[in-house]
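The structure is given below, and queries will be raised subsequently.
Just one protein chain is left out here, and the rest sit where they should.
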């Protein structure tokens, strides 16, 4: 099929099927019935994952042709195409899953029938993700899973979770981990909302007690989970933009908003605060310029090294912006809540800035990554890298 | 002898001998003939090292009685008493030296006939002092020394240097070091002034080529040098106050001087610089308050943990003061030299602040020390601590 | 002058520390902060029993007669435990203001009650929250033999719980201190939502509220009160900073990642070392200010130094403590954020660091 024929076909299909009348999604973790119905149509018509083999809902198209389709969908604001680039869970399933698993789950994931979550971090394995202690023990054709996961978004509504669990305790820590799709809808899985420092609850703790998962739902083979995880994390980085939130209300216009705040607070002519204002505004601007330059420099794809710098930069931006907002408000920052939205913004940001400086790798871990991967500085000696995990200190 | 008898005796002696007419010393490294003559009198009359045994110029006095003598000397501004507390080299010699060595050198050190220097650091052993590679090889009743030392003050005028050198390469690094008194006045010792970043030359490099030292001048026994060094360093810390220099001209009145500088520069009413001025002044004041509190808290002696904090604080004080001076001068800080003394002060301090933040243990090493010794945080794994020094990486 | 010996002081601090460890621990604090009053009346009664409420009140009025040095020390304990109680509002600000008023009748009438735990507070600044003459937005005027107040005061600590309100108001081109009893008609009290949930901030609206002026005291008395209150606040900050740092260092010794205690990594160890310097600075500054103020001489320089140095140190330590803990401190259940909230509040109450830095320079003639 020529590019032109393809374009004609997808345009015709969209013209016939797309009404642009989907309601807004209730939250980011679930897909409503109208969305599901539409996605089912898209998957049925094989527009969802065009680069994939026809066996798995795809069309075996080249990247260039797939992009034609995605552009047509984007032109009319129709969702659902290009999931072979954006659907982290489905990509991981396709790459590493067994045929049994793919047959059972792939289509449902693409149509939004099956909701997913990530079961990676544990209370004892934060910065050191390879230190997980959730165990999966073979029992015939199944594995029995016990342990505790944390910082899980969307766990309450998820049907399956991408789980890393330890399957061998007698080898070094990276070598004894396996990667599963665990059903969340079974008695051994208990989800408890986690109250955050901001008094929100966007995350959950997940307690897993004798939960079961079929060996068919093991991805990438036994004890190969660390490699699967690295690939999944790389997908995740390339898919997700910078998810850092500013103040609850400020939205994107942060620069204008800060200047407006200074003006409202009667501090726009305070020479000391003006210097701070210029610094904070510059941090955000410089980060945007860095990102633009990185994008221009790179022919294709994204580089995790640039992402690492951007994340570190964003930590500083958010913490410094929180300090500036506080200083601009003065005693007004003592107040809080809906009745004092400016204070509430400053307060929220003061705490939520840690989401960026701690979450997804602390600033300290990011500096290691930048130092080692970008600047090629030598790694620290790792005392637990080569010893059996059973002998590694925990606490 | 009662305290009163002792007091009477020393007063009488001072009345009879002390004329308070010594000329000022030319520099801190050498003692002039008038000083030497006076010190010889003090040593002869056994007032120099009262706590020491009579065999070694002392009187076997208690600390309390020794202090009586020191107070009387201080009251008339006569130097020379209390060298058992202040003469780093003599104390080290008395504690660890052989009788042969003590007989040869002790008295001369106390009278200022024998000048000393420290041969510790090497180009390859800065933060990691135990990594020294200067070697001392046994040759009959002597050792033959080869290597290079650096950051040596007073090397040009010194008669002897306190030297650490490696005497065993087949044991872990701390276990193969020996401590010597090396004669500087021999052909194998070449002293070259080291031009510092400030364009001064207060330090030297010392090149040692087949220099010789008698086994009698080995302190504390073979391969026990690390322990001797630790004791000597502790003496040094307790003897030396904070030697950090401010600007070349500012002297002690740093607070007044900064305010005066701001006034001269017409910046005393600049609100932004006033904030910085208050911060810098507060750093110095807070450090003084910390030191005063530490002294009040401690019944006796000094604690190296407090010294460590003070040194780290002083680094910040000096670097921040340099930045403030630069900001106050603005473009005036581009200039330099005697004709522009304010600029020269700011420039000198900008560079000389590193003397404190690098010299005597970098800020980074100080933070390790504070973390480990004061806060009891665990040490890092040390990969070279237990292997033969021969196998340790160098560079 | 305080007649406390060093032993007296240490014993009192020890008693308060034990009481707070026993009945003012984190669980108790969290319970108290969810109540309308924001404090545990039973714990307050025990503190009163120890004499804390009357610590700086003259023995002639049933207080302990302590001075800034004793107060600072006790506030270190209160700060370490994040005490939620009317101690600062009543035992420090109100007690100091009444004492400084020079009105013997008011002292006799009010101070013994305060020493016994009756609650008073001080209304000083308006919505601008500056704690300066400029910031006062209540005015007093005479109507016959009586005075009446109009206007607004905000950021008033424990205004809803207080039996007695001491209101700083403009009068005749200067300032006066006025006593208003709880429930006086025309007085409207609104509790303000506070980011530090262990605080109770209120706004007072005065509509022709009858009030009694305390003698002829004016801004000098307010200034005297502010100095002792700043010293108390500095002590609270130094104590809080020390405690949250201790907690963090302890965690760094026991939390294992990569097979090692995280405190063995330089990233954490060096932060801890820097923070120790900040904590020592805060303690030195707070205690020095207390000594200078107790000495009766010119204490402005020391007080303002303590005000900004302690605020900056506590803010930095509490903020870095969360970072050093990592994810665990991003949860509501972990106490680190309670310290950050308090540090952030303390850095604004009675004026923010830049203002105190300005006054520090002025105090040294610069």
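Quick notes
Going in written order, the chains are labelled A, B and C, and every chain counts its residues from 1.
Throughout what follows, a residue touches a chain if its C-beta (ideal position, glycine included) is under 8 Å from a C-beta of that chain, and two chains touch if they have at least 3 such contacts.
Since this is a predicted model, take the numbers as computed values, not measurements.
Shown chains touched by the undisplayed chain in the intact complex: A, B, C. The residue touching the chain not shown here, chosen from A:103, A:286 or A:394, is A:286. Across B:32, B:126 or B:378, the single residue that touches the chain missing here is B:126. The hidden chain makes contact, of the residues B:50, B:152, B:308 or B:357, with B:357.
One of A:215, A:233 or A:268 touches the chain omitted from the figure, and that residue is A:268. Looking at chain A, the residues touching the absent chain are 255, 259, 262, 268, 274-275, 277-279, 281-282, 285-287, 289-290, 292-293, 309, 312-313, 364, 366-368, 370-372, 374-381. The omitted chain makes contact with chain C at the following residues, 265-267, 270.
Within the entire complex, the positions of chain B that touch the omitted partner chain are 121, 123-128, 131, 150-151, 194-197, 199, 272, 319, 326-327, 330-337, 339-340, 343, 347, 350-351, 354-355, 357-359, 362-364, 367, 382-384, 387, 392-395.
The criterion applied here is as follows: only the chains that are shown with their structure count from here on.
Between the CA-based centres of chain A and chain B the separation comes to 55 Å, rounded to the whole angstrom. Among all residues of chain A, those that touch two or more other chains are 272, 383. Annotation for chain C: residues 260-261, 265, 268, 354 touch two or more other chains.
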